[in-house]
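Beneath this line is the structure, given in structure tokens, with notes to follow.
With one protein chain withheld, the remaining protein chains of the complex are depicted in position.
Labels run A and B following the written order; every chain starts at residue 1.
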Amino acid sequence: MAYILTFANTHEAIFAEKMLLQAGYSVGVMPLPSGIKAGCGIALRVADHLASKALLQKNNIVVSAVYQATANSEGTGYSEVEL
Amino acid sequence: MTSLLSNCTSGGCGAKIGPGELSKVLSGLPVFADPQLLVGFDASDDAAVYQIDADTAIVSTVDFFSPMVNDGRLFGRIAAANALSDVYAMGGTPLFALNLVCYPESMDIEALGEILAGGAEKIQEAGAVLCGGHSIYDKEPKYGLAVTGRIDPQRIWRNNTPIPGDQLILTKPLGVGIVMAALRGEMADDQAVQAALSSMQRLNKYAAEKMHGFPISACTDITGFGLLAHAKEMAGEAASLVLYPSELPYIPQAHTYAGDYLITAAAQRNRNHMQGFVKLGDTPFALQELMLDPQTSGGLFLSAPKSCAQELLSAIQEMEPQARIVGEVLSPQNLPILLR
Partner (left out) sequence: MTTHIDATGQVCPIPVIRAKKALEGMGEAGGVVTVLVDNDIARQNLQKMATGLGYQSEYAQKENGTVEVTIVAGEGCAVDSCAPADNSGLVVAIGRDTMGEGQQELGQILIKGFIYALKELVPPPTHILFFNSGSYLTGSDSNSLEDLRSLEAAGTVILTCGTCTNYYGITEKLGVGEIANMYGIVTAMAGAKRLINL
């Protein structure tokens, strides 16, 4: 699951995880990586960022930003994905 | 408790007859020409495939070896997973298996029961049935399976058909042989041993299932011949493979043990066999040994188009979290294997 969704506050993150799971999406929970800033310390890992974001938007959950995780020689790098 | 390892030399896939020696002998056999034989041993593929009709072909493979662990049930599971692996590596589904058993008269028969129970567990997990077998007395215990599976003749994953431009994926970490060697030398960390045992028992079924939706151009499983020998087989005449040693997944302690020369005889045989086919000189020693390390019940090594390799990798990583993209396929270069 190579994409990371971040949120402004924890309530959004909790709700988002519940929504995605209910809809059968594959979603994992992770602490916000140290390379990224966001309001909430919990981030979600998803495989399909476009569909996930669309589903959340339909339910009035705002995703702060989407990042792509890539493995490099120093570990994992995160680059923001423009939508 | 019965010590399975008491009359064993080096068990597992470290005991395979060297690839060079074996091909010398095989090249002297008659070539069997039957149009129904879709995959024979001329390309040293993982299993034999024989066509029955337009939609069905049978996959057949056999594998057995002596114990590399003292626990009977663990040994049974590992030997079975190892035998079943070849069916998955062709893209097939196992249907049924037969036991192959050699056992010392002097050893306690309950331990054999444990070995067979371990094998049965894995056969069941594979969704196949155990339907018999053959056992004889021998001074050293040995166990394995003859496995029969089915496959769609249009969807066989051969081992030597990679397409230039494709990327290479390895699904399980390397270093199993090295860790077991360190264990024999009583210098292995418990965790490394757990990681090695966990890898050896794991069926390649789950990775293979994830692969079925994708256009795989070539696939094989890594055995006692080590990654480099299988990469050379995959390159064949029509391609060269580039491997990125720094991207290889491996059990972390194995890297340390390799640096301390806790290595196997089989790895040295594999190294001798690879002479002239790859330039190892610039790669750090420990990584060289990992690429030559014999794996027992190793992971799948496959090539797939660049356009879907990342997606395929993510799918495989759900079941094999240490899977990685480890190289790419080029048109033939001056050597079959290049290291970058």
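FYI, a contact is a pair of C-beta atoms (placed from the backbone, for glycine too) under 8 Å apart; a residue touches a chain by one contact, two chains touch by 3 or more.
Worth saying up front: this structure is predicted, and the values here are computed from it rather than measured.
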Residue among B:17, B:129, B:187 or B:238 touching the omitted chain: B:187
Hidden-chain contact residue, picked from the options A:14, A:36, A:55 or A:81: A:14
Residue of B:195, B:216 or B:325 in touch with the missing chain, whole complex considered: B:195
Residue ranges of subunit B at the interface with the undisplayed chain: 9-10, 173, 181-182, 184-185, 187-195, 198-199, 251-253, 256-257, 259-265, 268-269, 272, 285, 318-322
Missing-partner contacts on subunit A, residue numbers: 10, 13-14, 17-18, 21, 27-31, 41-42
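As a convention for this text, only the chains that are shown with their structure count from here on.
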Separation of mean Cα positions, subunit B and subunit A [Å, integer]: 37
Residues of subunit B that touch subunit A when the two form their complex: 246, 310, 314, 318, 324
Of subunit A, residues touching subunit B in the complex: 1-2, 26, 47, 71, 73
